[in-house]
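Every protein chain but one is kept in place in this view of the complex.
Coming up: chain A.
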Amino acid sequence: MLDTTLVKESLSLMAIGMGTVFSFLLLLVLLLRIMSWLAHRLSPLEAQTLPATPMAPMTEQAADAELIAVITAAVTRYRSRWRP
């Protein structure tokens, strides 16, 4: 049994539904563009500051030297303990 009022109702549901989905997401496109523009106005430098890594070569070398010293000490201690 095909109910014609039901078919009509579902057709109008389809039209309203697709219309709503499209207009909702279109509005969202617009709002997102405004939001991105606003975000860039508020903090224009954020994107550039992120990738910069504050690690100077000098400190890196110093850290390396320290690391080597620590490892050497550990190895010496290990050997002294395990080879009587």
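Assume a residue touches a chain if its C-beta (ideal position, glycine included) is under 8 Å from a C-beta of that chain, and two chains touch if they have at least 3 such contacts; residues count from 1.
Criterion: contacts and distances are computed from a predicted model.
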Among "ATP-binding cassette domain-containing protein", "Autoinducer 2 import system permease protein LsrD", "Oxaloacetate decarboxylase beta chain" or "Heme exporter protein C", the omitted chain is listed in UniProt as "Oxaloacetate decarboxylase beta chain"
Absent-chain interface residues of chain A come out as 1-3, 6-7, 9-11, 13-14, 16-18, 20-22, 24-29, 31-33, 35-36, 38-40, 42-43, 46-47
